[in-house]
Every structure is written in C-alpha cells, then in structure tokens.
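Before I ask anything, let me first share the structure, which is written out below as structure tokens.
Chains shown are a subset, placed as in the full complex.
Chain naming follows the written order as A and B, and within any one chain the residues start at number 1.
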Amino acid sequence: MSASPRPSGRAPDALRDVAIIPGFARHAEGSCLIRMGGTEVLCAASVEARVPPFLRNSGQGWVTAEYGMLPRATHTRGDREAARGKQSGRTQEIQRLIGRSLRAVVDRAALGEMTITLDCDVINADGGTRCAGITGAWVALNLALRHLMRMNVLKTLPLTGQVAAVSCGLVGGQAVLDLDYAEDSSADADANFVLTDGGGIVEIQGTAEKAPFTEPQFHELMVLAKLGTRKLFEIQRQAVEAA
Amino acid sequence: MSASPRPSGRAPDALRDVAIIPGFARHAEGSCLIRMGGTEVLCAASVEARVPPFLRNSGQGWVTAEYGMLPRATHTRGDREAARGKQSGRTQEIQRLIGRSLRAVVDRAALGEMTITLDCDVINADGGTRCAGITGAWVALNLALRHLMRMNVLKTLPLTGQVAAVSCGLVGGQAVLDLDYAEDSSADADANFVLTDGGGIVEIQGTAEKAPFTEPQFHELMVLAKLGTRKLFEIQRQAVEAA
C-alpha cells in the first residue's frame, strides 16, 4: 500500500475523525449523533411493545430501521422524499441493510415481543452515510436496551455482540479505507463491510463502479475493513460508557 | 398578569432560553440550528438560479419553505412522512405559513429570478416548532443572501426587515408567552404571531382549542407577542453578526 495521496491527506488505512455523541434525540429511548469526518447521522432508537404480524405469538422481538436524508444534507439540495411521495430505491436499500445488520447481533428471543425502530437521519452527508448509520444505530440500540433494563423490562442485554460498518474502495488504483464523498465519486470500486467484534461477517456489498475488480483487490479491501471496524468498536464502547 | 405558575416556572411573559447556532448544515448557502427550550429546528437555505413557471420572465425571485419532523423528534415516534407517501395537512399548512412569512420581508424584485428554499427540519420538538422555524429561517435566509453578496451575485441585501414568530396562549385562564408542549396541550386558546421588526403584522393565527375566547384576551396575547418577538429580533441580529 503506498502512493497517490488521498484528497484529505489521510493514510490509505486511516479512518476519518469519528465522534459519537449520545443522547441527541431527547425523547428517544436511545440515540446518538455519529460524526465521521463531514458526515453526520442522527440515530434514534424507539421501542414499541408490539411486533409485526408475522411474529405475533412467536415470543420473538423485531428490530428494523428507517433511513432519511435532510434535503440539504448534500452539496446541492435534493428532493424531500415526503414531498415527492415516495422513498427512493436507494433509501429503501439502505434502510433494509441497516435493519438486517442490527438484527444479526440481537438475540430476538431474549428481546421478547417488542419492536425497536432505528431512525437514521443524515444531517450532513460526505460519503459513507449508510456505514455511519449502522455504526451509530448500534449505539442507539444499545442505549435503548440499557434503558429497558433500568426500567426492569429486560433482565439481560439481548445483544450477542457489536456490529459496525465501514466502506472501502479502490481509488486511483489504491485500496483505501473510509471513503469520503470526493473519493466515493471517483472510486473504481467500493465495498461496504458490516462486521462484528467477534470477527464475523454480517454483510458484504462490493460493487464495481467502472470496470470489474479482482479477487486480490477485494481481499485488500477486506483487510482494511477489519482494521477500520476494530477502531469503530472501541469508539462505540466509549460512547456507551459515556452515556 | 399573575398567578398560576407555569410548568416550567417561567414568568408569563418569559421566553424560553433561545439560541441560534449558525452554519449547522455545512453545504447550505445559509443555515442555523435554532433552539427554543427543548425545541430544536435545523433551518437551511438553498439557492437555485431559477423560479417557478408563474414567475418566469417577471424579474422577480421566489422564496418558499418545506417543513419536516424527524420521526423521533416527539415523545412517541411518529410515522415517517416519506414512508407513508404523503405529507400531512399539518405539515403542508406549516410550510405554507413559513414561506408566506419570509416572503413578507423579501424584496423579490431586488432578489431577481432566483429561488431560495428554506428547509425547516425539527430535530427535537417541545412546542412552538413552526414559530422557531420562521425565526430561524430568517437567519438562514439572511446568511444565504449575504453569501450571494460575497459571491457578487447580489449588490444589496434584498430584505426589507426582520421577521420572527412566537406563540402565545391562554393557559389556565392566564395569557402566557412561548408555550412549550405541556402548555400547548392544555391551552384554552393559542395564537401564533408573525411580526416584523418594523412593528408590522405579517400573519396572525388564533385558534380556540376549547371554548371561544374574547377580544380583550386576544389583545393580551398580542401584547405578549410583541414583547417576545422584540427579544427574538435581537437574538437574530446577534446570530447573523456571529456568523
């Protein structure tokens, strides 16, 4: 790994500055604002004492997510999805991904018949919003579950581990970690990795933006992702302790 | 004015703590986060070099607004309007009000054929979100116009004054200023006043929530509104200077 400097001056294997500020949404059972460089996502966990029809009387809970982007989170203003009357395919794809990622570390039987909805709303966008959403949502979820324990609704924390996500990509022939918008738009390929602190893979989404990429390149990206998420797990733990 | 203490302990004619933090939306030409007690609204101004069809070739600009509330801005989670596929009547009513209010202090001929869209997104809601939106939107608008002046797009600031808004209400028989959610839900009447620093009335919306109210009561509310907006004008000016 070498060469062509990144627009931000970061080393190829450097995350952007990451901060997780717990408690940003005052009414939510758990919440945080996660900041990864110029990207800011507000993650809020809401608890409801009911489950979707397909889980009724199953004794199992549900975790789901919704994703949105404020119209002026981006460089030029985007349409407000509520005004347009429907969510884009991109939005739906992202919120399905966030929900699946969180469910992978939840013991839904231990949760019981409750639904936790994670709202991930992008306040400022500079690349990697879906990954920031997953990483922040885990903190919001954790805080909401701890709240339920304090309320004596839960006896134990129904989490099997931590989950975090990071994007990696091939930019100018080089594998780099945690793409910002400038890199993302010029990448030859990018991949989002959703990993657990136990070393497990929850989700991999790799896409060739221009030409197909090779298996060795893909492995380089995975090495970076493991490195990056290791740091994110540490920051998640600090945020939860600080809350 | 006397008697029954407000839930917050405020005097009947006291505003909540107000703060206006400029620049919260990094990509917007002008923006601020306005905080009025537990209510926080992110206001972002976006400039486009085109006008709606009815103004083409008129030499006049346009100012409009959109309003939204994050699903967990409130005590219990609300539906995401984008997911439901339409904006509620309440949302549409509010965004029409914000747009009208701002236009009342804009010299649209001096602006020229540009559109400025004010996005007011409620991050945390504790009553008075539409009034906070108007007061904050004026700051975002002002900052965006100053940006256009620095860019040499505008020679002069196409504003004829300041506009700010505050709610007043009759709670437990007493006229009070700047209702929070607890007061708003128990008020006998409430009224939103949109006023200019020149003493003009831009919009008045008074509603009897329970029984009809009287003219003298209505005048009491207006006195409070003039008092409250006077302070808001000062805070707006400080925010613009600080930016």
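Observations on the model:
In this text, contacts are C-beta pairs under 8 Å (C-beta built on N, C-alpha and C of every residue); 3 or more make two chains touch, one makes a residue touch a chain.
Since this is a predicted model, take the numbers as computed values, not measurements.
The full homomeric assembly consists of 6 copies of the same chain, 2 of which are present in the displayed coordinates.
By our rule, only the chains that are shown with their structure count from here on.
To overlay chain A on chain B by their CA atoms, one rotates by 180 degrees, a value rounded to a multiple of 5. Averaged C-alpha coordinates give centres for chain A and chain B that are 33 Å from one another. Within the complex, the chain A residues that touch chain B are 24-28, 31, 38, 42, 44, 46, 48, 66, 68, 70-77, 80-87, 91, 117, 119, 121, 123-126.
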